[in-house]
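Missing here: one protein chain of the complex. Every other protein chain is in place.
Labels for the chains are A and B, by order of writing; each one numbers its residues from 1.
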Amino acid sequence: MSLTRDDVKKVARLSRLRMDDQQLDELAPKLNGILGFIEQLSEVDTDNVEPLSNVARSTLPLRDDVINDGECRDAVLANAPESEEGFFAVPKVVE
Amino acid sequence: MTDLTNLTIASALNGLKNKEFSATELTNAHITAMENARDLNAFIVETPEIALKQAEVADVRYANGTALPLDGVPIGMKDLFCTKDTQTTAASHILEGFVPQYESTVSGKLWDAGCTMLGKLNLDEFAMGSANTTSHFGNVINPWKDQTNPNIDLVPGGSSGGSSAAVAARLCLGATGTDTGGSIRQPAAFTGTCGIKPTYGRCSRWGIVAFASSLDQAGAFARTVEDCALMLNTMCGHDAKDSTSSKQEVPDFTKALEGDLKGKKIGIPKEYRVDGMPEEIEKMWQQGMDWLKDQGAEIVDVSLPHTKYALPTYYIIAPAECSSNLARYDGIRYGQRVEGEDLTDLYELTRAQGFGEEVQRRIMIGTYVLSAGYYDAYYIKAQKVRRLITQDFENAFEQVDALLTPTAPSSAFAIGENDDDPIKMYLNDVFTVPTSLAGLPGMSVPAGLDSKGLPLGLQVIGKAWDEETVLNVARNIERAANFTAKPQILGVSKAA
Partner (left out) sequence: MTHALIKGETGEWEMVIGLEVHAQVIANSKLFSGASIEFGAAPNTHVSLVDAAMPGMLPVLNQHVVEQGIKTGLGLKAQVNKYSVFARKNYFYPDLPQGYQISQSDHPIVGEGIIEVDLPDGSTKEIGITRMHLEQDAGKSVHDMHPSKSYVDLNRSGSALMEIVSEPDIRSADEAAAYVNKIRMILRYLGTCDGNMDEGSMRADVNISVRKPGDEYGTRAEIKNVNSIKAMTQAIGFEVNRQIDIIEDGGEVDQETRLWDPVKLETRALRSKEDAHDYRYFPDPDLLPLELTDELIERIKATLPELPDEKKHRFMNEFSLNAYDASVLIAEQNRAAFYETVVKTAGDAKLSANWVINELLGALNKAGKDLDDSPVIAEQLGQLVARIVDNTISGKIAKDVFADMMESGKDADLIIDEKGLKQVTDTGAIEAIIDEVIVNNPDNVAAYRGGKDKLFGFFVGQVMKASQGKANPTIVNELLKNKLS
């Protein structure tokens, strides 16, 4: 598999990374180099192998349904680039 | 008075207890060292005022006889750990100015044990790198010099390069690190320091800026194996706020240090003899085997057949997780924002200008391997190979108690040397990544110098939850290696 500049553009868009044409041109071969490297995996026989997504060697813990967090608006908004009247503010979203 | 910055954590604790010096004196000595070594760029933010305040309280406790386990020990905190009211950046522009309103579990435990915070240590941006050359706040310089070419600045390893450089340069007695694919062990090897990554789940990830959640694990840097054990005693433990945190009991790791290796079997994975590995590293590895044999261990050849596929597996899984973990840096709730015409503009400009090149590359790879049509071929495939790699270790550990390998395929290299070729850079982690994929404990311990006068490390890998054997084997290597060399800059600065 080899990424074209258009593919790279699509991935950049999905990733919300603005890239100009020159950047796309430079990035494509680098990404293809990495993809070529990771494609070694196709050599490995993985028939009947279950995917492993976690090595935590434990079971999922569950918490009691108690309210013991929140009510900390100042902390939530403390680092906001823009906040007004207790809200985060962003450029108007038109749906 | 002894040179306070040359102490180990253990000897410093003794000196404090015996009132040979105060925590304030100890902290001041390190603040001075930190200020004199700004050329290394090990710290993103120095926090001497915080350290001194903590030292003052520690001194009160020493006077009262209520000293805490690590009371008054000055450490550096990798700037991936969120620290309440102190800027935390992950070495990224996008988080520049971010002041957490919370304290990570691990850093909190260290403060609760009495450590003093000298500052926030530099690292590769979002811990993505093996040379500490991707930081928005500049490269970290290894305090060691190539004796054959002493004018060139070398990398301290990465991603925890600030941590390794600071500990090696005696700017702090210990430091925290995080290891996703080797980010503690490889920089430890490059700087002649000890670095341990415990079993995945030993240290809480709560409050650590995430890179790849299924791999990230906090650990410790120090100049001795014992000091690492002391730090781990405090850093490890179950945390209900992290769903992958283990409930395994945490032993007193310092108790595991003594004792020889009689009856212990140490495995040598044959697949780690890679093409093009420098002969010196080969020799050092053999030396390590001989030391362990002298201590009564039996050396056993083992096979980890899927080793070759660890790096490609890692370079699917880690970017995939990072592409999602880094989606929250969108300029809306915290961090840098670049205004745009509309929301999409804001997102794209904020992220393009906020993230560096390597981070963007990994986000792109991660996005791609998770995207429709490629998920099975890349991501699921990598998860399957990850299982095979994990099984390799399980099989090996049916025969042996620990594994011995080199930590890295080279000693520290020049800044900029591998920058143009990502794959070449990734190969630095060839010996550390498999352990990370399997979530096993691994430690790098300095074993000697190469012909350039640069440190080389040996890696000890253990079974899950068996940091004790790892520390014990590492302690035996440490004793045999008697590594006393120091970075040249220490000699230079003293002469000056």
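Things to note:
To be clear about the criterion, a contact is a pair of C-beta atoms (placed from the backbone, for glycine too) under 8 Å apart; a residue touches a chain by one contact, two chains touch by 3 or more.
Every value quoted in this text rests on a predicted model; they were computed, and no experiment measured them.
For the chain that is not shown, the touched chains among those present are A, B, taking the whole complex.
Among the residues B:L7, B:A67, B:C82 or B:V433, only B:C82 touches the chain that is left out of the figure.
When the whole complex is considered, the residue among B:W111, B:F253, B:Y272 or B:Y334 that touches the unshown chain is B:Y334. Seen across the whole complex, the unshown chain contacts chain A at 14, 16, 53-54, 56, 58-73, 75-77, 84-95.
Along chain B, the points of touch with the absent chain fall at residues 81-82, 88, 90, 95, 98, 100-102, 104, 205-210, 212-214, 240-244, 320-321, 323-324, 326-328, 330, 332-334, 343, 347, 367, 370-372, 375, 379.
Operating definition for what follows: only the chains that are shown with their structure count from here on.
The geometric centre of chain A is 24 Å away from that of chain B, both derived from CA atoms.
The touching residues of chain A, when paired with chain B in their complex, are 1, 3, 7-8, 11-12, 14-19, 27, 30-31, 33-35, 37-44, 46, 49-58, 60-61, 63, 72, 74-76, 78-82, 88, 90-94.
On the chain B side of its complex with chain A, the touching residues are 97-99, 101-102, 200-201, 214, 240, 243-244, 246-247, 306, 308-309, 311-313, 315-316, 323, 327, 330-337, 339-349, 351-352, 355, 360-361, 363-365, 367-369, 371, 374, 377-378, 380-388, 390, 421-423, 426, 437-439, 464-465.
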